[in-house]
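Remarks on the structure that follows.
With one protein chain withheld, the remaining protein chains of the complex are depicted in position.
And then chain A:
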């Protein structure tokens, strides 16, 4: 029997090539059917992580609060008060909390495939469920963070307003964007393991270019080309939108919405296709 005869035998009997990447539509259907797996995995991982620390869920909010205190103290002292944004505490807290959502999803996504080797090697399921589980988990952690953020805003004297409800659509868009980032980093670290060493650096760069503790509009006021570049950074725009709706003295400009929507749609669809194209590679090195 020559190899071609075997191929014919296989197709005559309706056999399909094992491990072949299904078409995108079928892939999405398979993923949707196993959505329970992703949500259950996210919940179990969260519970396991929480039970390891004494403060449990407390760390989810305590970490960004400590970060905010650290940055607030350091930059409150170093930066001359005229470059400091108005309502500095509210400004900083929103920046640090929203950024935390981005950076944790990115690093979680980068680790989602390479960190679940034994699972990937023993069961076959659409691998995209692993980065999705990361995003679900981070989204669940985001909710108490946002509540604490609101409490802090009230404490420092921000008035509670109807516009705070705009947090919901902004966070939905940011979740889509983060999903795209998680899918991209999940595949990249499979190809180039060294990237996981660079992820913290990337996250640091995004941190400083997103205007967490300074007002980009003010600092870059006389460097128009740099300002345009900074405005194109979606993380900056998500943070700027939240500030615009929740912290007084931060105007919202239409370009922020356009970039937020554009980044959410483009990043998540590119991430989906990019991740799906690599499906045959995961866990096989």
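We adopt the following convention: contacts are C-beta pairs under 8 Å (C-beta built on N, C-alpha and C of every residue); 3 or more make two chains touch, one makes a residue touch a chain; residues count from 1.
Assume contacts and distances are computed from a predicted model.
Going by its UniProt record, the hidden chain of the complex is named "ABC transporter ATP-binding protein" among "RNA polymerase sigma factor", "Outer membrane protein A", "3-isopropylmalate dehydratase small subunit" or "ABC transporter ATP-binding protein".
Which of A:44, A:208 or A:258 touches the hidden chain is settled by the complete complex: it is A:44.
Among A:77, A:123, A:168 or A:201, the one in contact with the hidden chain is A:123. Remark: the residues of chain A touching the chain excluded from display are 1, 3, 6-7, 9-11, 13-20, 33-34, 36-37, 40-41, 44-45, 48, 116, 118-125, 129, 280-281, 283-285.
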